[in-house]
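Complex shown without one protein chain; remaining protein chains in place.
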Amino acid sequence: MKSRTYIRIFLYFILIPAVILVGIHIFQDRKYAFVTLAVAICSCIPPFIGYEKRSADTGRIVVLAVLTALAVIGRAAFVFLPGFKPVTAIVILTGMYLGAESGFLCGAFSALLSNFLFGQGPWTPLQMFSWGMIGFFAGILANCLARHKILLLYGAFSGILYSVLMDVWSVLWFEDAFSWKRYVAMFLVSLTSTVMYMVSNVVFLLLLAKPFGEKLSRIQKKYHL
Amino acid sequence: MRQVSFSYPDAKKQALKQINLAIEEGAFVVVCGQSGSGKSTLLRLFKRELAPYGERSGEILYKGKTLESLGERESAAEIGFVLQNPQQQIVTDKVWSELAFGLENLGLEKEAIRLRVGETANYFGIHSWFRKNTDELSGGQQQLLNLASVIAMSPKVLILDEPASQLDPIAASEFLAALKKLNEDLGITVLLVEHRLEEAFSMADKVLVLEEGSVLKYDTPQKVSAFLKHHAMLRTMPAAVRLFHACSYEEECPLNVKEGRAFLKKHFTCGKKAEHKAGKYKPKGEPVFELKEVWFRYEKEEPDIMRGVNLSIYPGERFFVLGGNGCGKTTMLYVMTGIYKAYRGKIFLWGKRIKEYSTEQLFHNHVAVLPQNPQTVFLKNTVREDLEEICLSMNKSREESRQEIEQIARKFGLTPLLEQHPYDLSGGEQQKCAVAKMLLTKPKVLLMDEPTKGLDGEGKEVLAELLKELKEDGLTTVTVTHDVEFAAENSDRCGLFFDGEMLAVTDAMRFFAGNHFYTTAANRMTRGLFEGVVTVGQLIEICKKNR
Partner (left out) sequence: MEQGIWGRFGAFHPVVLFVYFASLLVLLIFQFHPVVALLGLSGGLPFLFIIKSGSKIKKMLLFYLLFFFVLTVTNLFFTHEGQTPLFYINDKPVTLESGIYGAVMAALLIAVLIWCQCMQVILTSDKILYLMGKSIPRTALVFTMSFRFLPLFLRQMKKIARAQKAMGLYAGDSVYDKAKGGVRILSSLIGWSLENAMDTACSMKARGYGIRGRNDFSLFRFRKSDALMLALILVLTGTVFLGIVRRDITFSCYPAVSTVSFTLPACTAYAAFGILTFLPFLTECRERIKWKHQKENIHDERVGDATGIFFLPGCKKTGA
């Protein structure tokens, strides 16, 4: 066990910063793009390892896998309404009910998995990061989110967050410096989809929160998870 | 097993009472009993990892040691367990990794796993689909894979909870044959709950009959069947057993078709033709449904599923469509209702083109479809809410719908179930609730897709009763099934769907008497001995006349 702790300390405090520093040195003209991507990928490591260390019961593992698959399927269920997707809502609810690490896993994996269907790209790590973080914080804020209004607020906020993260990243990617002008342009172009994200998150949280909670607590009781 | 009693939390009655049982090594034991007799509970108690929560007294010994004192590795590897639903038991996405899953858990060396997986795949003939995705397999293959991945861990005891109930008849017999082979080749002790007794019964060394949580009888199949003469469970026994009891001879009881034929030859003068009233069924009136040269395929590039189907269904009849697995029977149902659009040909409902009905018109007051899996029908937390939803969508007031639900619940005996969660009900109860939900749309035609799937003998009887009642109420029913015995007993007319066409549409008796393979056990037993026998009832009747 002890050696594992050392490995983790080494990983978090030495290896990851080292990779980033060396990367910045090597790719001087593209350092911002490098840092964003490196941070996105590296920030997946602690929750993954954290989940590994948790002594989760088999039933909970299956439930997490089910919810992740559902989040991906949700993207397919509403193909006729672009932008109107329940993915974020399911990720948030998963984080709330199963805890922060599970929320992260659900978010990150639903991004990775759905891109197997919709196309992988350099955006995959960023999506994994954004959705993962949305799920992670939903888990941390679980107690606050138990109140319905705050939950909806969080849903709307994560719609904006997701959109902003993606836009900022696109700008950094292309220009390797932050340019307000390009950002504002990106923001305006993606405004409709941002609004759509917010609305769909709120709508789906509104519709799904109750049945979701009921169904989960039902099987929790029935099978003693 | 010594003095084992068990009760679930919050339950008033004990699920198992004072059970004493000894199962010898290498035995093939079939466990039967009516639903709620504690079969599943008993099986799960044998497997420590799956033991249900609740209070248990007494002790379960495995090779002289209590189950609790077994190491976790030993317990996992030596006692294998296969459940009912094939697709839900599969954990990974590739066949090979599924086979290795248990061995990985045991922490075997990589090379050892490789060898064991290879051996097992070979034994079960899985090697040809070894690298496939688990999802591409048929239900039968999936269940075989589940069995194989348990066998890969080389268990000494194999426990199976209704493993063949979700399979079609052919896959089910293959599965049972594989079990028998395992039992004979490898000496694995088998404990099987199965309601397809026609085949399982004659395979067994011992049969265990449970009733209300206690052992009613635990003996050889012959003795058990002799014992059950006056018991309600007799109706679920193989045709040969039922015949034997109806005629009361002092000798060994025949268990399967082969022994049944010998029995018939020995005791009866053969060669007579059966007379039956049902054979005179003639359809009356104008057809309800009419299909004329209907063609269908899912995608432009895919092959045709229906190739010029012609079919007329007449008011008030119970029509059955039979056919093998994956032949497109289900698809036909949905094409008939216009949910899938035929690309050629015409479909009429009451003489009017199906296209001319709006979805709402069609499914309110005209047609209802009962899907294969009743679980797809439920959405809410209680049966009542689910039924209410339908009533409200029919523009009824709350008061009206409450009355209507009470009425239908009383008719179907659902009143005690109304406040329960749909998923807590047994398969038969779920089926009934789904039918009730469908009937609330006030259909005149009810289409049913494999309604007997996963039902035990009792459930089937309830369903048969229901079909009769619906007929009396003037409903037309179209049932798609591969359950030959059920169709023979309950249909007015039948048709065989094969290769995209409807073949041999005729009244039920002529249909089954004319078929060679696709027919009932009673018919196979009497082939060449008596003519035209289809159901066990007819068989018994004709035998009594010809002693």
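Just so it is clear, A and B label the chains in written order, and each chain counts residues from 1 on its own.
The rule is simple: a contact is a pair of C-beta atoms (placed from the backbone, for glycine too) under 8 Å apart; a residue touches a chain by one contact, two chains touch by 3 or more.
If you're wondering where the values come from, they're calculated on a predicted model, not measured in any experiment.
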item	value
Residue among B:17, B:56 or B:94 that touches the chain left out of view	B:94
Identified contact with the non-displayed chain, of B:224, B:309, B:369 or B:383	B:369
Selected from A:12, A:78 or A:157 as touching the chain missing from the view	A:78
Options A:113, A:142 or A:195, residue touching the unrepresented chain	A:113
Candidates B:55, B:68 or B:104 - the one touching the absent chain	B:104
For chain B, the residues touching the chain missing from this view	47, 49-50, 72-73, 75-77, 80-81, 83-85, 87-94, 96-97, 100-110, 113-114, 117, 131, 133-135, 146, 149-150, 153, 334, 337, 339, 359-360, 362-364, 368-369, 371-373, 375-379, 389-390, 393, 423, 437-438, 441
Positions on chain A where the hidden chain makes contact	23, 25-27, 29-30, 33-34, 37, 48-49, 51-52, 56, 58-59, 61-66, 68-70, 72-74, 76-78, 80-81, 84, 86, 105, 109-110, 112-113, 116, 119-122, 174-176, 179, 181-182, 185, 204, 207-208, 211-212, 215-216, 219, 222-223
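The rule is simple: only the chains that are shown with their structure count from here on.
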item	value
Residue numbers on chain B that touch chain A, as the complex places them	53, 381, 421, 424
Interfacial residue positions of chain A with respect to chain B in the complex	214, 218, 222, 224
